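A single protein chain has been removed from this complex, and every other one stays in its place.
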């Protein structure tokens, strides 16, 4: 009754479905409201096949996963069939269900650190699975656990078995989670957003684990993600969900390159591209269905929608072999036609004509000549800034920034990129005066940050990562936006006028002014956040990962707004992101941070197109690119948390080109062409990469 | 080793708190209206007699001198001389502490164990009749004034049913129990005095029951809430979704994670119970610490009040320290 | 169709409903008690301190609805009037404790450093101080009036609120909206008043009703020991205390009605608090 691991070969398996979901609908009844979480969902997964389940949050992806393991939330009413190996999960008795969970289908949860029991060592947790599902006994299970850990890329597995979840980094926790799921020896492995929150250098490695599980063990794999681009390369097929319905299904390559459904197209165009491709935002947000839809749920946001879309729900129709979609007006034009004609190049930054009529974001081009005379004014100067977070007792502490120099002029946009823990956020806080530099200085508009008055402090404004969390929960929108004005002692009526002006620039209605943060959507909240930053006409705006908490299509909308704001000549902008692609969109210059140091700095196109530092190369190489799959030319050898800080180059522990000189010598920025990098081996790197490839 | 360092550091932190308690108590008892000397003198005493008595207890000294003497005594383990009885406060306290600690420790232990068992039981049946019943009963218990509950239990358990011994004393004197620690059940167990074990256990049942009923609700609420939180956590859902059997889930994934937050609440409950057993002691004629401290306070027996407050405060902070250590042991995330 | 057979590992979506029942029951009890307190004079023909010249300890029925006590006073009237004192003191004391505790907790939590250390040591000292001795000492110091009992019980409870609010503020001050307020040029007092105060009160709102019940029990305990409300003022704890001997003699009416009133009222607070807590937990999920 469960799929024995590794028995069927891939070819054979393709013909027999392991998972066969037919017409699955789930309605959740809660006091006062009902939610149609899934409506008539059908798709299959065969052994050895990797299927991507894609869509934005609220699309019903997780509900599918829960339905497969028979763990629908209370008050759920499910109809249809979740066929698994011939049986229907929806109709299993408790004993069968118990056997099905884990052994039949096992989930890798989205947030691995939260999904690991905090009070049990990860080794014990793995052994529990092995004992339960593979009937192993103590020593054998311990041995097997060690092997499993090693196989998912955990170094020193014996020691890691004794670790508690909180002692693991995100990447390590995800590896452990994968080992737990595979430890159940499941027929179907379900991965729920396995790469969310992971650094780009890790993402590919983790995704490869799933491909590996399908290829070598013959498991079926269901990869759930909001980001089609990033998972596409390991998937055989993808299923796109929108508002609980399947809008498009098909081979990964087809759906990625020639998406036919407008939603799939919108999804793909919303993702910024590291090559400098443009982002085309789609207005609106996903609706919350209270009952199975009778029309096309995407129609209100769709540029091609006709009367038919609003009156009837399109049937799922098959296009070609395995490719099907639910749309009355399938699109056939190539998604990136113009771009494919003229591949990204730094010499061609001009905005491209917009075929769909959405507003376009022109990378790099926002700094135009007419701003030139304003650009002389320096709005931010950071000189040799160090930040050390001291631990409360005794000595030591965390050295978050080590000697950062920056200069920014009005009208300019500076991009800051780096992985988690590189000091990006500390840099933002330092600029805003939220942390004091341990040494060095920070000046905004010529005034040292630490010595500013309350009013002067409002000259620098920040847009935060968590849009709702950055608004005081018990203050209205109007209150929040007007806060900088209040500090500047602007009279109440002038405050109201300015607030409304800022709001209308954000294309928000005045009715939102009296609402509270929890009544806002993420996109609305972030627009409010930007309005607050703008309202006092500051000299400097710092965007700290402003879109990382947002859904893909909303992210595109916000990036659009930010591009507009950043192009104002009156202030300088600092744009901080872990996502290289979003930075490329509108930064003039970019700095790459690694462990508190600037490792590379230069004009944005120079850095992105001709990276110098091995770390920059690794970052760029790992970034997902739409429509192409290529392996990074530089791969870092360890996870970040395994790299111990030593003297010499910060990257020494992870760099594939490390030499003794790297380990012993502190690296400083040196000019290489238009940009500067902190690596002495830059001139040799091209040759070295060629050799290793 | 880390634990030892942690304990050491925490003990150092206790010093200012205890010193604060000492100073505060010292001042407080002296600010209170009432004269400790008048109450030990006969009605015929003259001012001269009162002065002589004051001198006898050093109360004629300036305040700072009295305080320094008191502090000096504390450092040498001397809690002073009771004004009421003329005996050494340290000795009297030793006699009184045992019975109260015995009562409170047993009651809180039972309450904690019962709360763990019922709380997890209840959480696993969340929102069913059993769960609601248990919770409502616990709330009832929590809402009854302890002294009243004590009286009712005496009326039922002793006067009507005759199942329990008379609410006077803590052990039948005929058992000839040799007092060692003052905690009679412990003494009986140490000396292996069979009848005394039975008798002291029987004497303990009603007061312990009263205390347990009184303190169960907050503990139960906490355990149930924690257990529910664990049951609804991703971590537990993940383990369940991986098809682990009930027994493994309960032992490995539910129990310890549930108990993580209990120690500090248990410490709080213990502290409160210790400070408020005075009512139960009164109702059950349990001549323990609370009665002693209360009498000391009513008669302004300065050394007695000072010592009893200091000891309760010390026990309180000590229990919290223990709770923190237990917490650290239960929860690997806690850094110590 | 078969969906409800599905075994959810965790149940509890009905939590909201039970919480609502708890809140409603508790709330109703308290409203009834409050109304009884307000309209006490209309609901009883005897005054709460009026002595029946015909003698004491009259059985229920007849002249006295619930009999008369050892002083010849009407039990029913006293039970009703006592609600004024008990509810009044409990609510005022908890309100005072909340105000003082919140203020201290917020200062300590937000300012940190030596202010935090200093305030928290003081809170430690007060918390380590045995509840009853502290209460006894304060009431002995100030006497047993209404205001003084409020102060006494508030003094016992304030440290807990200080801790609670401090912990909450320490979490909140790491929130992005606090950073946002700082970068918007808000003053320290502005941040505390406009952002921290409204948000840090969430747990306080849940704890306060439970605490009211506990305050009533403390008050009753103090009165039982003769340190609470002075006779002949009607108060449940002192009525129970005076009536204990009567219960033993089978004259249940002097002690049982105030006992039940106290039980019901505290239960009302407990139910309300439990319900609020459950709702808060349900919301957190």
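Letters A, B and C mark the chains as written, and numbering starts fresh at 1 in each.
Methods note: contacts are C-beta pairs under 8 Å (C-beta built on N, C-alpha and C of every residue); 3 or more make two chains touch, one makes a residue touch a chain.
Keep this in mind: contacts and distances are computed from a predicted model.
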* To do: Determine which name in "ABC transporter substrate-binding protein", "Ion-translocating oxidoreductase complex subunit B", "MrpA C-terminal/MbhD domain-containing protein" or "Na+/H+ antiporter subunit C" the UniProt entry assigns to the undisplayed chain of the complex.
  => "ABC transporter substrate-binding protein"
* Structure fact -> In the full complex, the chain left out is in contact with B, C
* To do: Would you mind spotting which of B:88, B:109, B:191 or B:248 touches the chain that isn't drawn?
  => B:88
* Absent-chain contact - pick from B:25, B:142 or B:199 -> B:199
* Touching residue (missing chain; options B:33, B:62, B:77 or B:192) -> B:33
* Asked: For the full complex, which residue in B:102, B:172 or B:331 touches the chain that was left out?
  -> B:172
* To do: Write down which of C:42, C:189 or C:249 is the residue touching the left-out chain.
  => C:249
* Asked: For chain C, which residues lie in contact with the unshown chain of the complex?
  -> 49-51, 53, 55-57, 70-72, 140, 225-227, 230-232, 242, 244-249
* **Footprint left on chain B by the chain that the document does not show** => 32-36, 38-46, 48-50, 52-53, 81-82, 84-88, 91-92, 95-96, 118, 121, 125, 128-130, 133, 151, 154-155, 157-159, 162-170, 172-174, 179, 195, 198-199, 201-202, 205-206, 209, 282-283, 285, 287, 291-292, 295, 298-300
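Just so we're on the same page, only the chains that are shown with their structure count from here on.
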* To do: Name, by label, each chain that touches both members of the pair chain A and chain C.
  => B
* Structure fact -> More contacting C-beta pairs: A-B or B-C? The answer is B-C
* To do: For chain A and chain C, let me know how many angstrom lie between their CA-based centres, rounded off.
  => 48
* **Rounded Å distance between chain B and chain C, as computed from the means of their C-alpha atoms** => 22
* **Shared interface positions of chain C, touching two or more other chains** => 9-12, 14
* Pull out every residue in chain B that's touching 2 or more other chains. => 236-237, 240-241
* Report the residues of chain B in contact with chain A in the complex, numbered from low to high. => 9, 233-245, 248, 252-253, 256-257, 260, 330-333
* Structure fact -> Within the complex, chain C is touched by chain B residues 16-18, 20-21, 24-25, 28-29, 31-34, 126-128, 132, 135, 139-140, 142-148, 151, 155, 159, 217, 221, 225, 228-229, 231-232, 236-237, 240-241, 271-272, 274-276, 278-279, 282, 290, 293-294, 297, 305, 308-309, 312-314, 316-317
* chain A partner contacts - residues on chain C that touch it in the complex -> 1-14, 16-17, 175-177, 179-187, 194-195, 198-199
